[in-house]
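Below is a slice of the complex: some chains, not all, each in place.
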Amino acid sequence: MDKNSILKNIDSLSQKNTSAMVDNDFLLTWDKSEDEIAATLQTAEILRALRQNNISSRLFETGLAISIFRDQSTRTRFSFTSACNLLGLAIQELDEEKSQVAHGETVRETANMISFLTEVIGIRDDIYIGEGHTYMKEVARAVSQGHREGVLPQRPTLVNLQCDIDHPTQTMSDALHLTHSFGGLEHLKGKKIAMSWAYSPSYGKPLSVPQGIIGLMTRFGMDVVLAHPEGYSLMPEVMEVAQANSAKYGGSFSQVTNMADAFKDADIVYPKSWAPFSVMEERTRLLQEGDRKGLQTLEKRCLEINKNHVDWECTEKLMKTTRQGQALYMHCLPADISGVSCESGEVEASVFERYRVAQYNQAGYKPYIIAAMILLSKFENPADKLSELVHNARPRVFL
Amino acid sequence: MDKNSILKNIDSLSQKNTSAMVDNDFLLTWDKSEDEIAATLQTAEILRALRQNNISSRLFETGLAISIFRDQSTRTRFSFTSACNLLGLAIQELDEEKSQVAHGETVRETANMISFLTEVIGIRDDIYIGEGHTYMKEVARAVSQGHREGVLPQRPTLVNLQCDIDHPTQTMSDALHLTHSFGGLEHLKGKKIAMSWAYSPSYGKPLSVPQGIIGLMTRFGMDVVLAHPEGYSLMPEVMEVAQANSAKYGGSFSQVTNMADAFKDADIVYPKSWAPFSVMEERTRLLQEGDRKGLQTLEKRCLEINKNHVDWECTEKLMKTTRQGQALYMHCLPADISGVSCESGEVEASVFERYRVAQYNQAGYKPYIIAAMILLSKFENPADKLSELVHNARPRVFL
């Protein structure tokens, strides 16, 4: 994208209403308006183009970004760090084991104590069903209160880096990938996307990606089809969101019980493993009780239940049944690839490899999506700020 | 604080002699002159005001700040990171487990090896009685020698982030909080502050906060009253410091054996748990010997001794006996709040909650206090530098 295209995009951004994003969080995509979703995607594009043109988007001379990872993470961790660095923020991780958080300190107190000079807090908390989102809301309330009470000179923005309900930085990157693949957000209307469960020899994978996908893609007038074996259902409240979206935005939301039906004539397929909801709930209980033996038994049982569905694999044969045999294959990565990372997995190696570069590109949008979420929460006039960056054209690297 | 007030403060700062702070450390408040204490508080105020006015205080384009945490830390860790970031320094933590420090390498060598491009070293080492401060002095000597010998192009400043003797970043934040609460340092004269032991169901809390408080507050002409049960005495050398201060600066330093006497007509109360000195000494020995069983026995014994003093609680009833029933309640946080973080603790929940915002503000001064300590150790002419920052008015955030 050259400078003129960037300026056109900025002009288009200036017509979107993002005022409610200021001093607000990005926790669930369905909390955001159409304008806000579109503005986030567009801002990400602009930030990406600025970097391509070696224009610095350092809007902060100093300022802190905090990350809290309650689960393992590679790509989201690096995406968050990259995004914050792109805007000029320094990262400090809150390692709860090295902190006094465990000492009976309240979430409210900790949230305030780490936020005196903090602009952003990114949180991954996806292990416990019913907890991650709740925790984020509690942190959000705490910093809002702290700001209101004059304790915090600014209200840090929360970015959901994956909770039990949604994974917005992932699904928004996915959406940006789709706009690139289909030539714009407006071309997604009427496209069929199959969000399908797939077999994996692992256990306890979060539900947030499939939930996030049906919650977001139903907003673009797409025909969203959810497929999974019995027992692998998603949270009822997210199913309702998807249903309501499909009614509001056109398109449709339906459910099928096998991959074949889902893949038939699909424009996009997103085959991915997740844990049975009931297992996740039981796991949450056992983890909280510290019942190691119970967890081992549950894992064993879950893996055996999984094995009944080893045929839920994204194969070349299935891919042939999609629209002109050419559906876009998507995955949030890392995928369980049959014969590569496991014996039998979510996807046949040749399918994965054919779409590998596309998927890496998909993942590559995440830093810009996160930076966009931060930027829109910090500036009342994002288009003006971006425009100034273009005009100043301060080089990111002094080439 | 508006720009004019900032400039007035800078002018007042310029009249204080801080030359001995340059290339020097901040380890114990009683090593510092009156001018230096006052200058640190004032510089912290100015840095805070700069940020409020969106003026960048980035004095370093590049440069490293190292943190060494030998004990858990949340608020001090984030305060240190925030302070360094505010001045433009990047943080690198020295994780002694991931380093070769344990391999018989001398402190002198490690201190030099990590300091080639380092401006500041912040250390928390508060677990072993007789060790933390000694370790800091050893590091200080090492980097002084390294600088003298030409190994280090600059001498990194040490900031004591809590040792076995003092906790200057905490007590200086407390002092700044007091100047805000009472309208200036000069209004502290004659005020009564009760530094009192309080019951907590925990064990092994450092003595550095009460020691730091009696060592610092006796310098402002305050009437400092120390209260604790038998067996919970502080280090004799710090008691002497407090005694000498009260003689030199006016005011008084006295000891009582119950909370009621300490609280009576107090303007400020600081009820906080700490471990018996003898227990801390025995603990140090057992930790060094790796005597786990001995430590468990000691912990059990200590908690039982503590239980004899469960009535040492900062209650509403006690608060009523303070000056007009309105003493300022202080705590370094996190507090053990009865019925909140424990069954019986240091303070009644309603007292804590009434002063919660005040305490959060108190904690919020710490990043600026640390930044001030660094700034004054790095610049011969701090007032000039701060004045240039105001005049350049480079925005911290490009709003």
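Each chain carries a letter (A and B) given by its place in the written order, and its residues are counted from 1.
The rule is simple: a contact is a pair of C-beta atoms (placed from the backbone, for glycine too) under 8 Å apart; a residue touches a chain by one contact, two chains touch by 3 or more.
Note that the structure is predicted; figures quoted are calculated from it, not measured.
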- Given 2 placed chains, full-complex copy number: 3
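Assume only the chains that are shown with their structure count from here on.
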- For subunit A and subunit B, what's the span in angstrom between their mean Cα positions? 41
- Message: Using the touch definition from the top, list the residues of subunit B that touch subunit A in their complex.
- Response: 51-52, 56-58, 69, 72-75, 77-79, 81-82, 85-88, 90-91, 202, 333-334, 336, 340-342, 357, 360-361, 363-364, 366-367, 394-399
- Note on the structure: subunit A residues touching subunit B in their complex are 59-64, 66, 90, 92, 94, 98-101, 103-106, 109-110, 112-114, 116-118, 146, 149-153, 378-379, 385, 388
